[in-house]
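Omission of a single protein chain aside, the complex is shown with its protein chains in their original locations.
This part shows chain A:
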């Protein structure tokens, strides 16, 4: 995934997170919602059905969304780490092997020959 894609995903996920947190807080509020113009004038106590829906389903859903968002974030970090690890480009200067001292090696090989053949 490109950097831009990652950034977009990050924005999306954080937005979802804040949304679900706000929703969660809204659902947890005890004061009755009066912004509903349908029931503006009536002091209707919430029905059991509405209570259980709002209370259980919504809170659960929002919580699950919160959790999923955070998991998404973690998956993203892993993706970034993998990307970092797998796309390392070897640095020519620091990584190149030490140059062999060819002459010294040749001498060593000669010495090997002598030693093995017992010419010493």
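Definition applied: contacts are C-beta pairs under 8 Å (C-beta built on N, C-alpha and C of every residue); 3 or more make two chains touch, one makes a residue touch a chain; residues count from 1.
What we mean here is this: contacts and distances are computed from a predicted model.
This figure omits one chain of the complex; the name its UniProt record holds, of "2-oxoisovalerate dehydrogenase subunit alpha", "Mediator of RNA polymerase II transcription subunit 17", "Ubiquinone biosynthesis monooxygenase COQ6, mitochondrial" or "Polynucleotide 5'-hydroxyl-kinase GRC3", is "Mediator of RNA polymerase II transcription subunit 17". Summarising the interface, chain A meets the missing chain with residues 24, 27-28, 30, 42-43, 45-46, 48, 51-52, 55-56, 59-60, 62-64, 66-67, 70-71, 74, 77-78, 81-82, 85-86, 88-91, 95, 100, 102, 105-106, 109-110, 112-113, 115-118.
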